[in-house]
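The structure under discussion is supplied below as structure tokens; questions concerning it will follow.
With one protein chain removed, the remaining protein chains of the complex are shown where they sit.
Order of writing sets the labels: A, B and C. Residues in every chain begin at 1.
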Amino acid sequence: MIVVLKRNSDKEHVEKLMQHFTDMGLRINYSQGADTLILGLMGDTTRLDEGDIMAYDVVERVQRVTEPFKAVNRKFHPEDTIIEVAGRKIGAGYFNVMAGPCSVENEAQIVECAERVKAAGASFLRGGAFKPRTSPYSFQGLEAEGLKLLLEAKRQTGLPIVTEIMSEKHLDLFADVDIIQLGARNMQNFMLLKELGRSNKPILLKRGLSATMEEFLMAAEYIFAGGNTNVILCERGIRTFEKLIRNNLDISAVPLVKMFSHLPIIIDPSHAAGRRDMVQPLSRAAIAAGADGLIIEAHNDPAHALCDGAQSLDLNQFDTVMKDIKRRAEFEGRVMMP
Amino acid sequence: MIVVLKRNSDKEHVEKLMQHFTDMGLRINYSQGADTLILGLMGDTTRLDEGDIMAYDVVERVQRVTEPFKAVNRKFHPEDTIIEVAGRKIGAGYFNVMAGPCSVENEAQIVECAERVKAAGASFLRGGAFKPRTSPYSFQGLEAEGLKLLLEAKRQTGLPIVTEIMSEKHLDLFADVDIIQLGARNMQNFMLLKELGRSNKPILLKRGLSATMEEFLMAAEYIFAGGNTNVILCERGIRTFEKLIRNNLDISAVPLVKMFSHLPIIIDPSHAAGRRDMVQPLSRAAIAAGADGLIIEAHNDPAHALCDGAQSLDLNQFDTVMKDIKRRAEFEGRVMMP
Amino acid sequence: MIVVLKRNSDKEHVEKLMQHFTDMGLRINYSQGADTLILGLMGDTTRLDEGDIMAYDVVERVQRVTEPFKAVNRKFHPEDTIIEVAGRKIGAGYFNVMAGPCSVENEAQIVECAERVKAAGASFLRGGAFKPRTSPYSFQGLEAEGLKLLLEAKRQTGLPIVTEIMSEKHLDLFADVDIIQLGARNMQNFMLLKELGRSNKPILLKRGLSATMEEFLMAAEYIFAGGNTNVILCERGIRTFEKLIRNNLDISAVPLVKMFSHLPIIIDPSHAAGRRDMVQPLSRAAIAAGADGLIIEAHNDPAHALCDGAQSLDLNQFDTVMKDIKRRAEFEGRVMMP
Partner (left out) sequence: MIVVLKRNSDKEHVEKLMQHFTDMGLRINYSQGADTLILGLMGDTTRLDEGDIMAYDVVERVQRVTEPFKAVNRKFHPEDTIIEVAGRKIGAGYFNVMAGPCSVENEAQIVECAERVKAAGASFLRGGAFKPRTSPYSFQGLEAEGLKLLLEAKRQTGLPIVTEIMSEKHLDLFADVDIIQLGARNMQNFMLLKELGRSNKPILLKRGLSATMEEFLMAAEYIFAGGNTNVILCERGIRTFEKLIRNNLDISAVPLVKMFSHLPIIIDPSHAAGRRDMVQPLSRAAIAAGADGLIIEAHNDPAHALCDGAQSLDLNQFDTVMKDIKRRAEFEGRVMMP
């Protein structure tokens, strides 16, 4: 951490500030220029907050030199992390496709989707039981009943399931879920992050719509801080000014996660654009950029889906897209999980 | 809702879509142009979701004509709403200043802050017990103990309190809190919104960092949908590309809320910039634009605050700012709540 | 400028880099921590470019400590600059309202607008002769003929004029224009900035839609670098995610310009929202925040304006708004220019 002091700062106040840092166990490098005094803080600066230091009147600027995240930082864990779930490996070259409908609607629907996406080559079944909706008047999901139907689909097909949690109160309901998804709007729901940190479940952490990579990795750090190291990151489109699509895939998230963290990252090309004709080109970009997997919406009847139909592939379209995905994963030397 | 169909759409599919709308109790106006067919949907369209309609292959575009929010919409409730809390009125010309430290730290601190902001003219004491922090390694607040200290400060000074809730599980702890704040990062924590909707507490709903006005008002609609109509909106800065400030006050939020909703809106000039030298000019702009109040961070010793010191005024600075605020509220013809 | 080096950097490469800085006449403060080496560069760092330094493989991060702008920086020119044009003062408490139609359309129209805005209290006539339009099929302005009509309106009313330049080739046409406006889309048209820097005309420099304050002030620095110090800054709304308005007034620009620069700043509440019902509340906020003036669209017949009618006040509405503006400028202790 670098602290730039204001010109002509009162000596006594500067000493007070330096004492504060020393008290925190930090070492200080002191640089006196013609009109600028700079303090370089060495040691564990992750506990420091820029805003707190700025509160000292003598401080003009504060700049982090090292990342504020530790446990998820590649610097301290150079090897790729592999998450193992239900016999599938995720990360480090192991490539997974998670697919299924936006919402679970009934047994026939979810089982048909599960069978078809499995046959096409997906390794996980996704489906929403609890649905975050912008409007209180929209369909909110089948909730607990939806979880039961997902588990039934798992029983019938053997596909492990990934589904979203929306409340700390529901954790018990997710006991048999294979991967718990934390949605984009809850990326900084810190209480839920802490609760998930205390569980041992694999977590699919979706990036917030306007979150920076640092904030995204700090959310993962929250889960690690609670003791749970099974975190899969998911980029699902950020908010930009573009009007032709609902969100906008941040493809740079893939190489940036690979540089700064050891965690696997998968891409959601369905939410990333909000239109099904973008799923294939964005999936291709994601694989080429180095993503560890994809999570794709596929529905037996998108026009009658109870939500997000615009971005869902029908099951035949999904078959076609999967063939293309497999060919590309092979080209990249990834191992497709069955 | 307007639905633009693709050129040369299959007749049968169009009829299927029209049947779907008729089944939902909507009336359809049908416009056939040279190469475009447009459906105008009349009736209660708040249950419709653009994405769901886009799922029909014959649909090219969907455009809302009326706002998706009803209960908070000024069209259906033309008079300004006044929220009454602890003898104070908020909205419709009644102006409130809520002030206090970012975090409750100990009894002496919170009581001193309460006494001083009350003396200066604040009508509510603010203070954080549960603190949303980007890093798990930062101070997370005194939690339940912090709430007790706030209530003690209220007992000693008579100032009603406003403080942030971060979990559905904590609602009981907030039984004696006067206004429950829902933070920006939880603006779309739909489960918590629903829970607060079922309570009868006044809610201070902070706008998310990248939320549109429609999303902001839809979050308020969630609380209304549960039966709780005591909602105070709070604009606290949005994320822009500006680097000199942490967030950026969206001053347009004030007149837009006044046009589209009947709810009161207050401004948080402390978080809106993240630097204390911006609090006064932004407060002035907020009052002039028509805000119903301000929520300001004031701390007895900002340099040693346990969080967000950079944006906190010290108590003498707060005195000065309050004198200016009073003079301006009077100029605008507002009634300052004591 | 602070340069953070990578861990375990090759000594020889570090020395090469340090030699490079020394060759540029900079002094270096050298801080060696446990695992980080930091160089603090002292001297005139405005010629340094972060990207160039990052090119050295040993460099991990570069951070400016001082602003890259000098001539427009308040640090080196603490007093407010006052621009004098046609007998009007702008800045340092002297408040100006510039008003008129989006486009000059014909003599009767521009003269009527000029007479009426003058009578209402405007000190400058604004009007577009060259119009930047998103579409090549939209009305592009009367061009040279429009400039003649503006000058005719000036002759008849005595109001000095402000109008936009779009090409270096047109500078001669602007010889009798009082203030030359550089539009938002040309804020980083560096050739035009240089050309205007070589003239001695007062320049109204509009901020780009997504420009940071630093970029905005650097554009002003370009004009200063050419020798022209008559620059008036203008904030006219930035691009945000909000859909209810076309642009979004960045009210923070006013206090930030006042802190970091000595130049006057005026606000354009018409473009800042793109809807006329926002002009009055935004004007109020601008005055309260400390703006040095306003530039407002007023048209004799907005519904038949050849562009931007949605944001134009009609002349009666302008009268009403001006009365409110005068009362507020007086409250703030500003001197209204007639």
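By definition in this document, a residue touches a chain if its C-beta (ideal position, glycine included) is under 8 Å from a C-beta of that chain, and two chains touch if they have at least 3 such contacts.
Just so it is clear, the model here is predicted, and its values are computed rather than measured.
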item: Residue among C:Asp10, C:Asp52 or C:Asp176 that touches the chain left out of view; value: C:Asp52
item: Contacting the left-out chain in the complete assembly, out of A:Arg47, A:Lys148, A:Lys169 or A:Arg284; value: A:Arg284
item: Residue, one of C:Arg133, C:Arg198 or C:Arg327, that touches the chain absent here; value: C:Arg133
item: Candidates B:His20, B:Arg61 or B:Lys326 - the one touching the absent chain; value: B:Arg61
item: Interface with the undisplayed chain - residues on chain C; value: 46-47, 49-57, 68, 132-138, 166-169, 185-186, 188-191, 194, 209-210, 215, 218, 221-222, 225-226, 239, 246, 274-275, 302-312
item: Residue ranges of chain A at the interface with the undisplayed chain; value: 210, 212-214, 238, 240-245, 248-252, 254-256, 258-260, 272-273, 277-278, 281-282, 284-290, 328, 331
item: Chain B residues that touch the omitted chain in the full complex; value: 2, 4, 27, 29-34, 36, 38, 40, 42-43, 60-61, 63, 65-66, 239, 241
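Criterion: only the chains that are shown with their structure count from here on.
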item: Cα-superposition angle relating the copies chain C and chain B, to nearest 5°; value: 180
item: Same or different contact residues where chain B meets its copy chain A, judged by the half mark; value: same
item: Intercentroid distance (Cα basis), chain C paired with chain A, Å; value: 39
item: Where chain B and chain C are represented by their mean Cα positions, the distance between them in whole Å; value: 31
item: Residue list for chain A, restricted to those that touch at least two other chains; value: 239
